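Heads up, one of the protein chains got dropped from this complex, but the rest are sitting where they should.
Order of writing sets the chain letters: A and B. Residues in each chain are counted from 1.
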Amino acid sequence: MEALGNLLMGFQIALSPYNLFIATVGIVLGTIIGVLPGLGGANGVAILLPITFVMPPTSAIILLSCIYWGALFGGAITSILFNIPGEPWSVATTFDGHPMAKQGRGGEALTAAFTSSFFGAAFAIILVTFFAPLIAEFSLKFGPPEFLGIQMLTFSAFVGLGGGSVPKTLASIFIGFIMAAVGLDIISGQLRLTFGTMELMRGFNFVVAVIGLFGIGEILLTVEEGLELKGIQVKVSWRTVVGTLRELCKYWRTFIRGAIIGTWMGIKPGGATPASFMSYGLAKKLSKNPEKFGNGAIEGVIAPETAAHAAGVSALLPMITLGIPGSPTAAVMLGGLMIWGLQPGPMLFKENPEFVWGLIASMYTGNVIGVLIVLLFVPFFAAILRLPFAILFPSIVYVCAIGAFAVNNSTTDIWYMMLFGIVGYVFKKLDYPIAPMVLALVLGDMAESALRQSLIMSQGSPAIFFASPISAALVTASALLVVWPFISPHLHRKRAV
Amino acid sequence: MRKADIACGLALLLLGGLVLWESLKLKIGWGLNGPEGGFFPFWLAVGLVICSGAIVLKAFFLGSSYTDRPFVRKGGWVPVVKVAVPAFGMVALTEAIGLYPAAAIYLAVYMRWIGRHRWVTILLVSILLPVASYFLFDKWFLIPMPKGYWTVISGLY
Partner (left out) sequence: MSRTNFCLSVLVMALVAVLSPAASVQAWEPTKPVEFIIPAGTGGGADVMARFISPLISKHNLSPQPFIAINKSGGAGAEGFTYVKGKKGEAHLIIITLSNLFTTPLATGVPFNWRDLTPVGRLALDEFVLWVNSETPYKTAKEYIDAVKKSPGTFKMAGTGTAQEDQIITVQLEQALGLKFIYVPFKGGGDVAVNLVGKHVDSTVNNPNEAVGHWKAGRVRPLGIFDTERLDLPDWKSIPTIKEALGQDIHYLMLRGIFAAPGIPKDVQDWYVNLLKKVTETPEWKKFTDDGGLKRAFLTGADYVKWLEPTENLHKDLMTKGGLIKK
């Protein structure tokens, strides 16, 4: 029970009035940063790093990590209200969150999202508190072949060829993977598919693509449907919040599944986004009425948000224990540690226990403060939709433009965002599914690298994917998920007999 | 609907072709150490060409399966164009005079043209929003937004 004692010490630090104040400031700032698309947690933390110079390191990391929690909470807000994912891992939240908002259930969706985030975080934090070294040790077992296994599992959990036109689904997956391949190929060190232009050298940024495909595309669709003139009638009161909280208890399975997926996936770099997709995919596949998904199912909000926030927490774990960043934000924090004169890595627990345990304790305080603040503001957030469309729409476009620019400081990205907006509109009209394309864009790069690294390591032999039990299990599981739709009807029939 | 499907399919076919052509500049084989740099781009492009080809052919020959639903309902184009054109205009203006002035003009034009809001509201929103974001991004977060190449204007702030 050494961990408990340490945690108590951590709480003594995190609960000091100064640190509580710092945490609140961080949460509020982070929520703003998370709301603005393109301005992710990584930017936010990098921008505020200089301020932390004058603070004690523990307060500094509390500020930065609270900005991170705030950004995780905030990402859901624009996803639900405007179909614009504020953060990459909120893409899956748009699938059901935005339809809910359109039906006037925005307050409900926001409450569900925030509660899920909090649950996911709490679950992961408790695991981190008591099992940090064990989890870190487990994550070390993941080399390139295991990593590829995770990517495959995510993809097969999310993408099904069930509904819609097969060539169109495949085409959109191919486009996603092609976009992921643009730019520098780290394995061969060559530039690919750049057509000799500077603009394509950087490749397509995921955030820019989703702001356009989802956000701008949705605006175009909405005005065409003529919805804009009515505006959305939203009933918002704190009673909605309380009522939703009570209803959420029914979905404990989705919560726990999402939290486990998130905690597990977050340990590896770039895990939060795939985790949210995987959690959404599994929730849909395992649901009794999967047809509700995409039309405002509350589970479709719970699943990705729980996973994303749990992954966000466990992404900090390898940073603390191994000195490797599990997310871009963690990467910037890692730089912060060095600036404050701390050496990230396995020795941190021994050399600076007050820092580590102060941080862990602040994960508890920060998330409690965070969920209280955002839940308190649900009615205000939801009321934004009452604004007249002629003010709301151009403001959204403007904020999206800022976001697209901020990702890479390039005006070209604002053009891309607009073009993706047109593509999103046309694809939606012609029934090309966009989500698989987006997932392919996220995973393409990482999956290809992992595949090629594995094959280089094995000198070309695919046996490497079955050499370790973990990767063998992952590859097999993803294959099973692909054939699941073909098997499951037969299983049901047997049960019926 | 059918025409739009064919047009989009042809556009994707063209895209696939371009990617195919570009990926041929790389090594597309499966070397001793697994796939080379161009392997995936090449086969993805092949896949895209096949899929978009199938979409076009299907739309062409099985046209009867389409309902009469038009790509955009009658008159639906107007609001879409009204949203898209000013937005593109703002991006173009951003290149010239920077994001903040461009946004102010865009917001004002849109609110007046589409929303017919009162001038007071228009001035308030179209000036306050860019000014507030200027302080938020350029001043506090130290993320300089684009200032445009016409520096006579952008030099002022």
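FYI, a residue touches a chain if its C-beta (ideal position, glycine included) is under 8 Å from a C-beta of that chain, and two chains touch if they have at least 3 such contacts.
In this text, all values refer to a predicted model and were calculated from it rather than measured experimentally.
Touch with the chain that is not drawn comes from one residue among A:14, A:29 or A:42, which is A:42. Which of A:166, A:201 or A:376 touches the hidden chain is settled by the complete complex: it is A:201. In the complete complex, the residue from A:56, A:164, A:294 or A:346 that touches the missing chain is A:346. If you put the hidden chain back, the residue from A:134, A:166, A:338 or A:376 that touches it is A:338.
Residues of chain B in contact with the chain left out of this view: 33, 142-144, 151-152, 155.
Although one chain is hidden here, its contacts on chain A can still be listed: residues 42, 46, 49-50, 53-54, 140-144, 183-184, 186-191, 194, 198, 201-203, 269, 318, 322-325, 328, 330-332, 334-335, 338-339, 341, 343-348, 408-409, 449, 453, 456-457, 459.
We take it that only the chains that are shown with their structure count from here on.
Between chain A and chain B the centroid-to-centroid distance comes to 23 Å (mean Cα coordinates, whole Å). Considering their complex, residues 1, 4-5, 8, 12, 15-16, 18-19, 22-23, 26-27, 31-38, 40-41, 44-45, 47-48, 51-52, 54-55, 58, 71-73, 76-77, 79-80, 82-84, 86-88, 90-91, 94-95, 99, 103, 106-107, 110-111, 114-117, 121, 125, 129-130, 133, 137, 141-146 of chain B touch chain A.
Put simply, chain A touches chain B in their complex at residues 39, 43-44, 47, 165, 167-168, 170-171, 174-175, 177-178, 181, 185, 187-188, 190, 192-193, 195, 216, 219-220, 223-226, 228, 388-391, 393-395, 397-399, 401-402, 405-406, 409, 411, 414-415, 418, 421-422, 425-427, 429-430, 432, 448, 451-452, 454-456, 459-460.
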